[in-house]
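The structure's right below; bear with me while I get my questions together.
Removed from the display is one protein chain of the complex; every other protein chain stays in position.
The first chain written gets the first letter, and so on, giving A and B; residue counts start at 1 in each chain.
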Amino acid sequence: MLNEIAIISGKGGTGKTSIVASIIPFLDDLVMADCDVDAPDLNILFPGEIRESRDYIGFKRPVIDYDLCTHCGVCYQNCKFNSITEDIIIKKSTCEGCKVCEYVCPTNAITMHDYVIGKVFKRDTYYGPMIDARLIPGEESSGKLVAEVRRLAREEAREQGKGTILIDGSPGIACNVISAITGVSKAVIVTEPSVSGLHDLKRVVKLVKTFSVEATVVINKFDLELNLAQQIKDYCDLEDLEVILEIPFDREMVLSIADLKIPSINNIPFFETQKWHNFISYLDQKESS
Amino acid sequence: MKIAILSGKGGTGKTTLSVNLFSSLKKATLIDTDVEEPNSHLFLKGTTYHEEDIMKEYPVVDDNVCSLCGKCGDFCNFNAIITSKKKVLVFDDLCHSCGGCKLVCPTNAISYAEKSIGKIFYQSVGDNKQFLYGKLLVGEISGVKIIEHLKNVTKKEDILLIDSPPGTSCSTVSAIEGADYCIIAAEPTPFGLSDMRMVVELLRAQKMNFGVVVNKSNLGNDDIYTYLEEEGIDLLGNIEFREEFARIISVGELLVDHSEYVRNIMTDIIKKVLGETYA
Partner (left out) sequence: MKIGICASNESTDSEVADRFARAEFFAVYDSETLQFTFYSNTAKFEGSGAGGKAVKVLGDLDVEVVLVPELGPKAIDALKIFEIKSYQYKQGKTVREALYEYFEKKLPELLESSVKGKH
């Protein structure tokens, strides 16, 4: 059975992508899925041949045939998303593709057309195949694009006989994160010792429990604020969540990424500790049927 | 003037910038539109004097009138209605409230009920200052409605700061819509630059005026400055990373309360964006 691991964070900037990058060289048999479609960064650290790229059609949007349009305004009156102006012009930034306008138009002047909302890529990197995607800035349906990245990653794993998929999720708790975590074998929540970190951790834990996903917590930069790190540990205790790893703050890790070097294979002492290796072993555990 | 503060990458200092700029202004309103993970209230420590539930509609089927034709389920674009020959099932958390199911129902069996998808909090934070933030209920798929509401109740404000969600998708677009100026909080790292490019693309498509503040300016490289120069983008300021700053932020305090260096940078930004009189 596929071992799908999602790394998420709730709050941005906790070091999620740096940790994903650090994990990659330590897992065999891997397909990488960059599900942070607003800000796909993994391919910067793991460049590779683009094997395939294709436009992704998110949903359909209305197109008005002004030869048939009588400006009756029924579409404008019925649109719940303020996506049609009184002058009967489509405002695509708020359109959700519900098709109500097409349905109500008395002269059939509105038809729904496929709409490209992003691009999907299959790459071959040094550590294995990667599926990533870019959402066109401003677009809707990021959740759907994330689901597509996951689907392609699973397809790739099956075709190439790979056993593990590592998912880099996005910050937040809405549709794109939900799509990144449903049905995964394990979720790892990366947090930091700050009031924001704790606040956001609580919300993402709630999300993970809503979707019944097994989760553990990593406290990154834990020694920047030991009191808050303890508060996080106390919270996790209360919620029956394991804090599986605490990573100390090290400027070298940030500078490593800035230099486009993977922190865990760049002579940073933390990644040689037993703690790190235990974490990898946990990630590598495949569920028995 | 409406000023939105946004970033491509999360964690580059949007909220830090928003709350510290807000504190440096004599008179202003701040709205935290990162309704998935709002953080500004942790720094401003105001008291909530008013709360509002933000509601969405979802369909309720009258089984006595329903003919089980299945048209509502066929129409629904969001998989919120599933119909069998025996029953109609509604998943209200998936509903986008488009109103389509009611329109297509031939027997008028559908009416709408309301449920809360989150809240808006109004907080008092001092004289001449107003602060509102939104919070999405965990499990709901989109906070756009809450963001729209926040924007709506503050549209007449003189100086409005909008702490926006990270990323460049629909929530962010909703937050920045109608802004007069955008401040991008960026990091001088390869990830930071890559994500900032996407924000720049978005802002240019939306025809926005914008400038950049580089955060943790000493942790990275110069590529971002080269990019800003090449693209003719205004650099509004640089804020260094210092461990003491990280600690101050960690415990939920304002940098301007502890550092003259930061106070000066905020004043500079205010002068550049709003003008001398506001500093």
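Before moving on, here are some points about what is shown:
To be clear about the criterion, a contact is a pair of C-beta atoms (placed from the backbone, for glycine too) under 8 Å apart; a residue touches a chain by one contact, two chains touch by 3 or more.
Treat the numbers as computed from the prediction; the structure is a model and nothing was measured.
For the chain missing from the display, the contacting residue among A:G73, A:G183, A:P248 or A:P269 is A:G183, taking the whole complex into account. Residue A:S141 is the one among A:N43, A:S141 or A:S256 that touches the chain not shown. Although one chain is not shown, part of subunit A still touches it, namely residues 1-2, 141, 143-148, 150-151, 154-155, 158, 175, 178-179, 182-183, 185-186, 212-214, 216, 240, 242, 282, 289. One chain of the complex is left out; on subunit B, the residues touching it are 73, 78-80, 82-84, 86-89, 91, 94, 141.
Following the convention adopted for this analysis, only the chains that are shown with their structure count from here on.
Note: centroid distance subunit A to subunit B, computed from Cα atoms, is 18 Å. Within the complex formed with subunit B, the residues of subunit A that make contact are 9-14, 17, 38-39, 41, 44-45, 59, 78, 80-81, 93-94, 96-100, 103-104, 134-135, 137-140, 142-143, 170-176, 178, 192-197, 199-200, 203-204, 206-207, 210, 221, 224-225, 227-228, 249, 251, 254-255, 257-260.
If you check the complex, the residues on subunit B that touch subunit A are 7-12, 15, 36-37, 39, 42, 75, 77-78, 96-100, 103-104, 136, 138-143, 165-174, 177, 188-191, 194-195, 198-199, 201-202, 205-206, 216, 219-221, 243, 246-247, 249-252.
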